[in-house]
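Removed: one protein chain of the complex. Kept in place: all other protein chains.
Up next is chain A:
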Amino acid sequence: MESLLRQLECFSELLAVSRSPHVRTWEPATVSRALQWARYLRHVHGRLSRHERVRLALRRLLKDGGARGAAMAPGLPDLQALGRGDLLLALRLLDNRALGPAACHRLLQELGPGGPDDPRDSLSARAALLARRRSAVRLLLGAVPAAPGGCVVRTQARLLLTRLQEARGAAHGLLHVLWGRCPRDSLLQVTACALGPPPREGHLHPDGPQAAPELARWLLDTPEVVEAFCRDLPAGLVTSAACSHPALARAYLRLLSQWGGQLLYDLPTGVWAAAADKHVSWQDLCGRFQSLCQAPPPLRDQAVATLQANKAQDGDFEVPGISVWTDLLLALGGAVR
């Protein structure tokens, strides 16, 4: 096991190197050897997937050494990727302009027909399948532009959960890096999707149960993120994430109570208005509570209880225009009864 771990670390390093200018010095034989090694590890991976206990032990070992877990990152994103290590390596080398012509020639020979592998499973066949699938994605996207219906986001959510699962100890660090580097709107959407209930097909969130709480913890531990999450995402998305994560539900209701308290009643127009631009509007607040009141219990009951408690705190008036909570309860009408 120890030697396998060492091999994995070395291969991960090799994958990292395959993207660097160091490949300039690679001979054709180096390319062949590297691919041969990748094929060997692929074979090992195939055998591991048939032995659940060994695989789990290996995963545990990889995670226990926190540094080792992180060391997987530069090359191999997760253990699964070992199954396609040769393809990853070949594609990285292909993209790396530093690879010399003779070495590249050898690489293309490996991608060409007549490899030593079984034809259906050869590197060449798997590369072709990848090209075919990429075209399929392009064609489907072109045919129904509006249709992806969140499938891009769902895919990203699945990858995020898989990655967090593998990174465990380093999960928070990774999320902070992503928060700094990626467009925030899309990261928030992906997060909401990853925290929401698993889709009907079930298999799309294989790592959901373990990794989602980790993601929720990061969200709740970072005030800036949780605020953006609750304020910037559409009400339905936040409600569905809150349904599955009680701590998130509590934080959301706390924030909503805080935002409600910031609204001021404008007597001449008879409406609740935000005092500052960054404050949440009356319409938005109303929409968010409406969405919560349509959620299944206990979230729905918690939302109604929050509204009533806030109203009681304000003096329990029944007349409009005095407490925003009285007015919200009136506006929501049948939904809260």
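We take it that a residue touches a chain if its C-beta (ideal position, glycine included) is under 8 Å from a C-beta of that chain, and two chains touch if they have at least 3 such contacts; residues count from 1.
Basically, contacts and distances are computed from a predicted model.
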Subject >> Protein that the absent chain corresponds to, by UniProt name, given "ER-derived vesicles protein ERV14", "Fanconi anemia group C protein homolog", "MSF1-domain-containing protein" or "DNA-directed RNA polymerases I, II, and III subunit RPABC1" >> reply: "Fanconi anemia group C protein homolog"
Original post:
With respect to the chain omitted from the figure, which of A:Gly112, A:Pro320 or A:Gly333 is a touching residue?
Top reply: A:Gly112
**OP:** Taking the full complex into account, find the residue in A:Leu141, A:Ala247, A:Ala273 or A:Ile322 that is in contact with the omitted chain.
**Re:** A:Leu141
Original post:
Which of these, A:Arg84, A:His172, A:Arg231 or A:Arg300, touches the one chain of the complex that we don't see?
Top reply: A:Arg84
Original post:
Touching the left-out chain: which of A:Leu5, A:Val44, A:Leu58 or A:Leu178?
Top reply: A:Leu178
Subject >> Touch residues of chain A, complete complex, unshown partner >> reply: 73-74, 77, 81, 84, 87-88, 91-92, 94-95, 97, 101-102, 104-105, 108-109, 111-113, 124-125, 127-128, 130-144, 146-152, 154-156, 158-160, 163, 174, 177-178, 181-183, 186-187, 190, 199-201, 204
